[in-house]
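With one protein chain held back, the other chains of the complex are shown just where they sit.
Presenting subunit A:
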Amino acid sequence: MTFETGPQTGEPAGGRAPGTPSDGVTPEPTTTRPPDPGAALSLRGLWKRFGQKVAVRDLDLDVPVGSFYGLVGPNGAGKTTTLSMATGLLRPDFGTVQVRGTDLWAHPEQAKATLGILPDGVRLFDRLTGLQLVTYAGLLRGMDRDTVAERAKSLLAAMDLTADANTYVVDYSAGMTKKIALASAMIHAPRTLVLDEPFEAVDPVSAANIRDILADYVTSGGTVIVSSHVMDLVQRMCDHVAIVGAGQVLAAGTVDEVRGDQTLEDRFVDLVGGRTRAEGLEWLHSS
């Protein structure tokens, strides 16, 4: 399934010409296709405005069950805003989010129980030790202490953090922090993992380990959604991809469908635009 949205999406809300800056548009509910109840995650007509800036405009996205879904886009495209709204961290101005047919914003506790979330740009309760943090996440999910202890142990081992289980998270490196946050997101065996920039600041070895864990998880029927800037990584790792720009989905589908005969990176640059030649920076040349 592939659909090209972007410039020709439905009615351009507010009579917007394609490619104009995203400011100055008033969000409004839009009548769109009904959500797909079979999808792991189905977003319809999402809008979010911060002050004058419209971060996400009338965004639709379907993530099939069992897919390894990449969400790519330039800085400020609205990836984090979209994922926050899709996971119940940020209330959309308009639009619906369905998690396997459950309306997330109408029944948050049911929908959230099946989601594992790694948000970007938030802190952790870093005065806890790694083990305590993972345990805390499990107990908050309502799990019993024995199950939590057992799973926490194996998760820490999988993340190569066993030796640092009793170290305070505040003393962890950036990569270790990402890994412990990921472990906290997986403790309750969610059916869908939503990971915002999971590989940022993670060293190559740990990143490879995490990729293996995620690939295993998808093989066993789980769904993973990751956002990333690294096209190469997404092309190798994911089977589906959506390119987001200016708060909208510009292209979505399987990786092969989206990239055609180009590399994903070239396709991305084509869609998003904005490549400039470095001119006028001669003064920067040191010789």
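Just so it is clear, a residue touches a chain if its C-beta (ideal position, glycine included) is under 8 Å from a C-beta of that chain, and two chains touch if they have at least 3 such contacts; residues count from 1.
To be clear about the criterion, contacts and distances are computed from a predicted model.
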Per UniProt, the name of the complex member that is left out, chosen from "Exonuclease SbcC", "Energy-coupling factor transporter transmembrane protein EcfT", "Spermidine/putrescine import ATP-binding protein PotA" or "ABC-2 type transport system permease protein": "ABC-2 type transport system permease protein"
Contact partner of the left-out chain, one of A:46, A:63, A:77 or A:117: A:117
Where the missing chain touches subunit A, by residue: 87-91, 108-109, 112-113, 115, 117, 119, 121-129, 131-132, 135-137, 139-145, 148, 166-168, 170-171, 184-185
